[in-house]
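Have a look at the structure below before the remarks.
All protein chains of the complex are present and in place, except for one that has been dropped.
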Amino acid sequence: MVESAIGLVLAPLASFILISFVTRRAAILSAVISIAAAGISFALSLSLLVGVLSAPAGAGLAAGAHASIQWLSIPSIGRFRGLEIAMGVLVDPLSATMSVIVSLVAFLVTIYSLGYMKGDPGFSRYFSYLSLFAFSMLGLVIADNYFQTFVFWELVGLCSYLLIGFWYAKPSASDAARKAFVTNRWADFAFMVGVILLFIFFGTFDFGQLSSAIAGARGSAMLALVAALVFVGPLGKSAQFPFHVWLPDAMEGPTPVSALIHAATMVAAGVYLIARGFALFQSVPGVMETMAYLGGFTALFAASIALVQKDIKRILAYSTLSQLGYMFMALGVGSMSAGMFHLTTHAFFKALLFLGAGSVIHATEEQDIFKMGGLGKKMKITAWTFVIGALALSGIFPLAGFWSKDEILFASLSSGHIGLYVLGIAVAFMTAFYMFRLIFTAFGGTAFGGTASGGEPTEHAHVHESGPAMTIPLIVLAVLSVFAGLIGSPWFQSAFGFSFGSFIFFGRPEASHLDMTTASISTVVALSGIFLAWLVYGKKLLKAERIAAALGPLYRLLDHKFYIDEIYAWVFAKIMLGLGIVFDWIDHYIVDGLFDGLGGATRALGRKLRLTQSGRLQGYALVIFAAVAIAVVFISTDLLGGFLK
Amino acid sequence: MIGFHPLPAILLSPFVGAVLLLFVPEGRRNLIRAIALAAATVSLVLAVAAMIFYDRAAGGMQFVEHYSWIPSLGVHLDLGVDGLSLPLVLLTAIIIFAGVFVTWRLESRSKEFFIYALALVGGVFGVFMSMDLLVLFMFIEIAVIPKYVLISVWGSTRKEYAAMKYTMYLLSGSAVALVAIVAIFAYAHDPAHGLGIWTFDLAALSTIHFDPAFQKFAFFLMLLGFGVLIPIFPLHRWTPDGHSAAPTAISMLLAGVIMKLGGYALIRVGIGLFPEGAHFWAPLIAVLAAVNAVYIAFVAMVQKDLKFVVANSSISHMGFVLIGIASLNATSMDGAVAQMFAHGIMAALFFAIVGLVYDKAHTRVIADLGGLAHQMPRVSAAFLIAGLASLGLPGMFNFVAEFTVFTGAIQVFPVLAVVAIFSVVVTAIYVLWVFQRVFFGPRNPKWDHLKDARGVEMVPIVVLAAVLIGFGLYPRAIMDTITGGILPLAQHVASLGIGGPF
Partner (left out) sequence: MIGLDHYLVLAAALFCIGFVGAVVKRNAIAVLMGVELMLNAVNLNLVAFDRFGVHVVPLGQSFAVFIIAVAAAEVAVALAIILTLYRRRSNTRVDDLDMLKW
């Protein structure tokens, strides 16, 4: 099992190296290598999952395998800790499931990219980055300690940077790439300090050893400090408020990348880390509460912004933020199963939605939904799969999102977070509304785009369905979006004797259930969201412009994403750069001034002193005589009666 | 190892090369290059061999050679390396090897250039190998002086000013350090509390338990004297001007090894002889280290010239070395030495690339550049590697070094360490910003005539990047050696019951 785990990580790395150094010029070969590597990873991850599943039911995190090698060792001396770092592999239900999700989506997206990136000058480079990402992400998933997690955490950040800035000629893309990396860097700064402190307090990075060590340290202030610091890392990577700003901009990258990295896998790494280190977070109630409310807030906040966006990818990006908020909420209220379950289903339907959006963008070369329209007739597969994805996201029975979202709502209700429960329902309504606003505008209506955005109507006569490389992944993901939720359903439980909640859990297994109250409320709410969207954008019974005008300031606030980006830009331009300019001035005028002044003073003194060297012999003679006279007087003080002493 | 005596050969090879070059006529450029390359290669091969054959289990000084020089004053030309100095010897050898290739196409007075550069490198080797305080000091001077000529003759941008500034700063530092060295010499000769003999032997000197007051005094002088080399705020201002004015290969040596001389001497002499003095001044060093790391990172962010950005980033990174030294425990000092190595390679790579861009585009002003990734994909990839190393990305040796420093430092100076770690954020901001402004953006037809790096230009890039990534993936290859060198020192410090104020 350990060999498979190592193999599934190394296959994409080998692909990256091969493409970078050998097949750079042979574009198709590069793609084939990359797809093959992703395929191998997927096959190996399936074998891992099968291996873990064959372990006795209810074994939970205990099932699986663990192996590590020493990577760095510095002995402790006296009361100072040394450093013991291992690199290892941890296979358990959590990592096996996650690696299946990652490698499956990666595999599908790599195939999809074959069609999407066709003819791009950076074809090989693109596939090498994809492979590098698969390597990093899988390395993160199977890591057995915080240090290794941090290493791969940064590497996925690098891949994200490279892929967002893939079209580096576009200034907006390179800006977005830098923004993503730097925003994450802020969060990772805290994460790194947290990881270091964790080691200093407990003497190990290992997840397994830590969970028992932490159990003995519950309630201590330093545990709270460590948990809070480590928690900031996931906030950045999963783009939770206030680190959310990078994710919408990250849509500058190629769309398959948005699907893979910025929807399905990398952004979920934060959720995964929290699940992985649940022992740590769960022992600090303050952090858990913060997690729950921050997640809930982000869910609402992002969904509200998504209501008014016009760019198809940005709508999906805000939707991703919102769904990640859901996952944080689930984890925060203490249900690791619900969080991971939503991560799983979300990976499928959000990847589907992004790939569908990619298919649309590929066909129309347009991202503004109000410049689209009537695409449903021209791109049947794309349209139908997209609708399935949207229904799954909105939580319509019996699609994937229904099961996982209800699980989260139920978890927040049963843990006594009524406020979060209500908030979750509100977000479900908004989700249904903005998704179907998108669908009715882009896929419904006539071939001529609406003019709600004020843009010129564009004809899409040349629009046609994408090729099989792109549609097959869509279909596969659509199937998964329909059925993936069932693994967490009570039916699955009764049929196979276990379900998601008894497979991945923290503490004790969670039985799957169908809470009828929650299910009916959320279904009604989702359907009414769809209905409202239909009224406004389908039938156009209500005028969107009029609603926007009526809501005036609120609409502007949403349209400007609550001005958060502006605030950050101001902070960077005024405070960070301002500090730089001030410090540079200090360096040039105060520090340099001090030392140049020292040099200048020496020279000035020399300039004065040189005047004593007049060059006149007689002057020198006078000085010599005076000196001799003084010396003689001193020497002869004894003879003169010692009156000078 | 019986029969393996690499040190004299490593040390003499550059000097022999320099002397041979004296007899070569200026016009024979291929011969000049060949001699320089041969001298650098001999050193590199032997340094790698020494690294491999160094007995890690035994530790301590190895490959020791004794030559008497001024016996009446107790001055001996004793050579030896341990885990502290061997990586730095290797670092020097790698950088001069890369530097020869960087200078391959130098047109004007290449003979004199190589003579001075090799003499400089010989001096650096001498510092790292010397087991005798006075010889060590003498080699520092040998390493410092040729730089004046190299900057003022082959430099650019206010080169005379920079060369003079560099020389004045470093010689002032040396003068201060010399006072400490003479004081140590006199103290050791005093039979009452010293050894009663005239000696500069570091091993013998370290057996003396210096009077605490004397330690405070002498360590402070060392801190001032060697702090200029590191450089430590506010003695750092020679660095941006010096680095920027120096020709590429010399910037590489300056940032790569000359700055390390200070850190090395501070650990070897400062902490080795005066642990209590070091302990007394540690809070000051830590504060200045945090200032170095963060303040200079902000300064780097607003620079307009590519080379000034890199030069300032070097100072900022040396802040990590300083806080590692100040924390006085095994982990932090291990990290400090690793950081010296990692930063040396990374800075050399950075300067090599900046030099390449400057040679081709004839400008280093960031605002004038842009979109170079279209014309020079290899150069941009190399710059990105250097940049990522600089911002401490895992997979690069710099990350290992920084992580180790922080783990050690945070146990002693929690707040200051966190302040210093914060500089990784600022570093990420300015490195990526610079990278974006220079290499990203639309294709600029103005640069269409530029050719990507190839042939000999790729040698330094490949060598340096491979070292960064190789040790980054498997740090034990070098960290174990460093640990072996640091442990005795750390144990000595710990046995005195000190190591930071908390």
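Residue numbering begins at 1 within each chain, and the chains themselves are lettered A and B in the order written.
Quick note on the criterion: contacts are C-beta pairs under 8 Å (C-beta built on N, C-alpha and C of every residue); 3 or more make two chains touch, one makes a residue touch a chain.
All values derive from a computational prediction rather than experimental measurement.
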{"item": "Touch partners, limited to displayed chains, of the chain removed from view", "value": "A"}
{"item": "Missing-partner contacts on chain A, residue numbers", "value": "613-618, 621-622, 625"}
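Operating definition for what follows: only the chains that are shown with their structure count from here on.
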{"item": "Where chain A and chain B are represented by their mean Cα positions, the distance between them in whole Å", "value": "36"}
{"item": "Chain A-facing residues of chain B, complex", "value": "168-169, 233-234, 236-237, 240, 295-296, 298-303, 329-331, 334, 371, 373-374, 388, 391, 393-395, 399-400, 403-404, 406-408, 410-412, 418, 421-422, 424-426, 428-429, 432-433, 436, 439-443, 474-476, 479-480, 483, 487, 490-491, 494, 499"}
{"item": "Footprint of chain B on chain A - complex, ascending", "value": "70-78, 80-83, 147, 150-152, 154-155, 158, 161, 165, 168-171, 174-175, 177-178, 181-182, 185-186, 189, 192-193, 196-197, 199-200, 572, 576-577, 579-581, 583-584, 587, 591-592, 594-595, 599"}
